[in-house]
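Note that one protein chain is taken out, while the other chains of the complex remain in position.
So, subunit A:
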Amino acid sequence: MLFSSAIFLFLYLPTFLVIYYIIPRDWRNAFLFFASLFFYAWGETLVVLILLLSAFINFFAGRLIEQGQRKTGLLLSLIGSLSLLVYYKYANFLFNSLKSIAKLLMIPGADEINLAEIALPIGISFYTFQGISYTLDIYWGHIRANRNFLDYGTYVAMFPHQIAGPIVRYADIAPELTKRTVTIEKFGSGAERFIIGLAKKILIANTFAGVADVIFSAPTTSYSTATAWLGIVFYALQIYYDFSGYSDMAIGLGKMLGFDFKENFNYPYIAHSVQDFWRRWHISLSSWFRDYLYIPLGGNRRSRVRVYGNLLLVFFITGLWHGASWNFIVWGLYHGLFLLIERAGLSKRLLRVWPPVAHVYTLLVVLVGWVFFRIDNLSDAINYLQKMIGVGPVVTVEAFAPSYFMNIETVVILLLGILLATPIYNRFHQWWMRRAPYFPARLVSDSLYTVGLLALFVTTIMYLAADTYNPFIYFRF
């Protein structure tokens, strides 16, 4: 079930919320836990057992650590969680890579061995990392292990954040797991955040996706360099609004249930260095890697060579975490390489140059990186990059000039997309709050904002309805 599907919005969510608020507070965790399992099972049926198994391993490991069997508990958590992740997410990739190497080395029989496709359980990357952070935090003495599997299971399975993040740490929501309050204001602010997230996904990201998908699936002989740039800019905006939209929806749903999840994005496209970009992009993942991998590896405290090695390792795993294929590894290492260059001295120079120069540099690095993220075939990615620098194949028929994609809607969404990727609106809002502190002005602006927000929600579900409408020119019965 996706947050942006009719069944979630108009059947699952209202039913869930009504029951959640009707039942006694003490039952809410249990209800949230079972409702979340139902949420996963709806799309995955028995694969939901992997989530339960992972949760059980880490819960048990946490108890072991607390009872003094520290290393056994930690090893159980790491081996148990990671082996599930490796098997379900990377087995096919590892097998195919080894098979390619064996074929390259002309090892007899290499061609005949096959591995059946293994279904990837939704959210496995997220709940694996959440489980590991839980046991590591207990191991380091930051938190106490939970004694109630239902409470811990609720943390792991909770549907608002499990499909697309953010990665929620147990330590951050432990108090709310046992005691949380929801006021009408908090529910309202959750609804506000959810509507904004849904609109980001359906109105903005999907519009950008429509353009990007056409460009990325077209042959490079059918468009010019300008269109190639348009494609990657639209994709960059698509992935930002798609992902941050999901995070907003998760944060909003969390608030409706009484949880406060941390922010996952902080205007990443205004970053002035790649390092800064990673402080602003998918914050829960970057901070997870920082706290649970980079710092344990020695962080910045080791020799320069070791620090560089650690950085590359972290970004190698970051790439691999996003997907089991070589293009994600290249994307991760590519970012790691720039972080390394910045650490070697570029970051100091970037601080001294005119800020727009640093900003353009960062955007260029990020945009080029997205090519590897978007195109899963490395040679196609390189063809696309060649097109971007104007050395790609000659255009035979220019089927997709930039003007082909430009209509009122895409232009307005593009302008909005660029504007909202910066803190301009946020600053305006703060300015307005200072300017209009008095009751009548605030009442008018707040009322207008509420009406606008609800109109935005209706517009969004209008687009969602249109997506389900599939008419035929002749009767098809």
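The rule is simple: contacts are C-beta pairs under 8 Å (C-beta built on N, C-alpha and C of every residue); 3 or more make two chains touch, one makes a residue touch a chain; residues count from 1.
Operating definition for what follows: contacts and distances are computed from a predicted model.
> One chain of this complex is missing from the view, so tell me which of "histidine kinase", "AlgX/AlgJ SGNH hydrolase-like domain-containing protein", "Na(+)-translocating NADH-quinone reductase subunit A" or "Thiazole synthase" is its UniProt name.
"AlgX/AlgJ SGNH hydrolase-like domain-containing protein"
> Among the options A:T178, A:N407 or A:N426, which residue touches the chain absent from this view?
A:N407
> Could you tell me which of A:I22, A:A116, A:V391 or A:I473 touches the chain that is not displayed?
A:I473
> Thinking of the whole complex, not just what is shown, which of A:L98, A:I418 or A:A465 touches the missing chain?
A:A465
> By the contact criterion defined above, which parts of subunit A meet the unshown chain? Give residue numbers in ascending order.
On the side of subunit A, residues 5-7, 9-11, 13-14, 17, 42-43, 45, 184-185, 187-189, 191-192, 194-195, 222, 397, 399, 403-404, 407-409, 447, 450, 453-454, 457-459, 461-466, 468-477 touch the unshown chain.
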